[in-house]
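One protein chain omitted, others in place.
The letters A and B name the chains in turn, as written, and every chain counts its residues from 1.
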Amino acid sequence: MDKHSPPTPTDVDEHDAGRAKPRHPLQKLYAAFESPGRRRALHLTILAILIVTPWISSQYTTVILTNALLYVVLCLGLNVVVGYAGLLDLGYAAFFAVGAYTVGILTQQFGVNFWAAIPFALMAAALAGVIIGGPTLRLRSDYLAIVTLGFGEIVRFTARNLEITGGASGLSHIPEPSLFGWHIDSSIDFYYVFVVLAVLAYIASQRLFDSRLGRAWLYVRHDEDAAEAMGINRVATKLAAYVTGAIFGAIGGIFFSVNLGAISPESFSFQQSVLILLAVVLGGMGKIPGVILGAFIVVLGPELLRDFGTLRLLIFAVLLLLIMLFRPSGIWPEKRS
Amino acid sequence: MNKFLKLVTATTVLSLAAGSMAMAQEGPIVIGVQAPTTGSEATYGKDMFNAISLAADEINADGGLLDGRQIELISGDTACDPQQSVNAASRLASQEVVGVVGGYCSGATQPTLKTYGDANIPFVIVAANSTQLIPANPGNAVMINSTGDDQAKTALDFFEGKGIEKLAIVNQGDAYSQDLANLTRDAWTGAGHTVSAFEYVNKGEQDFSALVNKIRGSGAEAVFWTAYYADGGLLIRQLRQRGFQGTIAVGDGSNSPELFNIAGKAAEGVFAFSNPTADFLPAAKQFASDYQSKFGNAPGPYAPLAYDGMQLMAWAIDKAGSTDGDAIIKALNSADGQEWLAGPISFTPQHTLARSNFVVLEGQGGKWTRYEK
């Protein structure tokens, strides 16, 4: 993009950082959570709420929270690609599908133990990350969008056409896993599994953000040429982003498949990819708490509007539009410069 | 004073609670409707919801169930997505519905079987008919739509009767139509005939010209469309526009009067396999006209089944004499030929429909008529 194009995330970040004090009331609120002491308290509170919730609420709440936590994992993964490395991805559901199908095929058709199948699923996803990352490294973001979209559609059509993936009906009777004698099968069991996954994804995201690689992503996002001049391997850095994102997505998919017990191509559509991207941008690209907030909004929003019947998505879309108009950089934007 | 206020509040709360408990005993009977009312399948989901509400209204007008209790419906929108349908099912379960009627996309219906099974909620599956649902059923669900096997057999007999040798099969890449297409292909080649083209179209695609050319080029004498009426109507139109003279038949997903609106003249002489719904029973005629006047369009392919599903649920609740899940499930499975619009209902030990009486319909004068060989 040339220098006269509309400001990129980078420009806006710098703009925000240039302000003396956070002026917006929301920014004040967010800033209140930034101090390390409060942060720990907040973490503990959230963890406590997550642990007790299933015992004091209905099964419905547990189920939709499980769903939201799955989205937290997926969104944090996409956030690595989009938020950290600045690469647009419209086919993220492909990685989600690769994880889910690898585990589904291995456990259900070949009788492999669930835990033994996980490394294979992760390898398959990493490979998919390299395959999708490879041809896109030279592309501008808009072309990246269509290549990733195309890749996502290729994966979905392949799943629909092949026999081993069960065709359009998909795979069913994927066995539920056991862990040290704990048979994971009730909705509360899966809820806790996803709590653990979301917490791990959160910690991993934070670590990646602070790591050498995280800074390399930042440089590449801001200025590829300058980054390369400083000795950052552009190709390896970008590929690392795709592979990391792919692994997050695959982990989501792996546990998604055993949670539902059945998977079919319609779970991995373009709309799914778009929804995940929507959550990331809505919450605030690159900002971990923002992304988590976004994940909760896209899952809980349409659920809370169920009483409106057919109109629920219309109302949700209008709300989305309003949020974007009032918070153009996302609800809780990233400010690191 | 403060004490007095507390006392008053406590009494009010108590009496309200007692009131609502009494209400729960005599209040409405809440039935969940599981259907996609948003997303790309909303056309069919809304059809089902409309038909179910029509049945509920009729039952309520006749004095309701269990000594005058009215039926109240809650929508459980699945958007045809497995995740969302589990959400919807859990919500219905949390709202303590007495039973659930619906189920359109097999893929989205399957994971909900466990949800309802765990909550012991009776579930009448009206449209979804994948054979994969059978082993996933914990015993609380019954399927009132025939499975693909029955229809593939009907198709085989029909095309053989027409003296066809080369058949083209077209599906839409979703679980239902792909399943039916595969079953028909296996039956057709198994009987020693040729499948000259086995094709896919994407939902929402409008231009089938390349496909039509391919079918014509393959020398097919007949075309079997296994998916729904909307895209089927377009395909039929384009087949006839391009001079395809052979036999065209469509599966039960295309059995809707709306097919004639979309395909126009081209739908004349098209055959459809269907449950014997039909506009032949007086009750069905009444249903079609009530539906048309209430919702402004003709009932879709699964509307009669959805109507029957609601009626069956109501019949079972009445027979059980209570809203107890076990009693209703027992009553559902005891159905022995109850009949509303789509033929008599009784179940196999696997809780699937115990009959296969697909009939062949023919499009004549802008509506479906019974086809006799």
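We take it that contacts are C-beta pairs under 8 Å (C-beta built on N, C-alpha and C of every residue); 3 or more make two chains touch, one makes a residue touch a chain.
What we mean here is this: contacts and distances are computed from a predicted model.
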Undepicted complex member, UniProt protein name, chosen from "Response regulator", "Branched-chain amino acid ABC transporter permease", "Acetolactate synthase small subunit" or "Carbon monoxide dehydrogenase": "Branched-chain amino acid ABC transporter permease"
Which displayed chains does the hidden chain touch? A, B
Looking at B:95, B:189, B:202 or B:356, which makes contact with the chain not pictured? B:202
Given B:74, B:230 or B:272, the one touching the chain that is not displayed: B:230
Touching the absent chain when the full complex is considered, from B:95, B:189 or B:241: B:241
Listed in rising order, the subunit A residues that touch the chain left out are 1-2, 4-10, 12, 82, 86, 88, 135, 138-143, 145-147, 149-151, 153-154, 157-158, 161, 221-224, 270, 274, 277-278, 281-282, 285, 310-311, 313-314, 316-318, 320-321, 324-325, 328-330
Since one chain has been left out of the picture, which residues of subunit B touch it in the full complex? 37-38, 40, 42-43, 45-47, 198-207, 209-211, 213-214, 216-217, 230, 233-234, 237, 240-243, 258, 261-264, 295-297
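Here, only the chains that are shown with their structure count from here on.
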In their complex, what parts of subunit A are in touch with subunit B? 58-64, 67, 160-161, 167-170, 172-173, 186-187, 256, 260-264, 266-267, 302-303, 306, 309-310, 312-313
Residues of subunit B touching subunit A in the complex: 37-39, 42, 46, 75, 77, 80-84, 86-88, 90-91, 93-94, 105-108, 110-111, 114-115, 118-119, 130, 132, 135-136, 173-175, 177-179, 182, 200
